[in-house]
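For this depiction, one protein chain was excluded, whereas all remaining protein chains were kept in their positions.
Entry: chain A
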């Protein structure tokens, strides 16, 4: 059964997410969203199939339920997980390829790759910064990548198993007799699109539902969008999904699109697509007057550093407590 099931998040893990480093939920969601998009973009540039990139997305989501978000740079976590997932698959990618792709995606000027199309193009660079990484850049990247790989594996108990719902969705389409029908193309495409979008969901749908439920919900949504005639009975029960769970997933999947647009626009001031960094988040926290910046406006640099240290230690404590619990 291992090919069809995933380990799911426990209620404690989901709850604990709120307490990590007192990072507000909307910021966590924004970082999650941006990092998952970055992983997807990197997967495409590295010519990895979606079956591998999607696994990386799921592993990333799991990792952030175990470790506090702010303990490593987000893009590094994305790179390490994608590296790890590709390594365990048939299509390993070298650290150098990853370095090249991530440097490109992170350069603010050249990276239009995962900016939404409707936004204005980024301002022209003052100095051309979209050069390939130097040897020193690569060495630094490599030195961050490998320890993080091991750290991520230890955080996940070395369980890199991810069962994706995509093949199940196709199988279900076959079981429902949709293949051979003229409109199967759009229906299947739409269903897979829902599954891929769900990877970005702040509700962590892949960590709370098993693949068969995700597949059924994606089919349900796709059939509604395309106008395909589904059986009149409770057909989802054939695939072992309850009406209640289906309803939750259907709404959850449908809401990602609108939510994503909104969070891009609102979560972090001055952030318009592109990748978020820890620095961005810290600046945003200061702007809101919480966490790092709280009561520290007149303190200055040194106080900042101390606060920062204290916050990191708090995080560590929270993590340790969580681990003990």
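Note that a residue touches a chain if its C-beta (ideal position, glycine included) is under 8 Å from a C-beta of that chain, and two chains touch if they have at least 3 such contacts; residues count from 1.
In this section, contacts and distances are computed from a predicted model.
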Record-based protein name (UniProt) of the chain missing from this complex, from "Ras-related protein Rab-3", "cyclin-dependent kinase", "Histidine-containing phosphotransfer protein" or "Exosome complex component RRP46": "cyclin-dependent kinase"
Per the touch definition above, residue among A:25, A:154, A:251 or A:265 touching the missing chain: A:154
Where the missing chain touches chain A, by residue: 1-10, 13, 62, 65-66, 83-84, 87-88, 90, 92, 94-95, 142, 145-147, 149-151, 153-161, 163, 177, 179-181, 210, 212, 229-234, 237, 240-242, 323
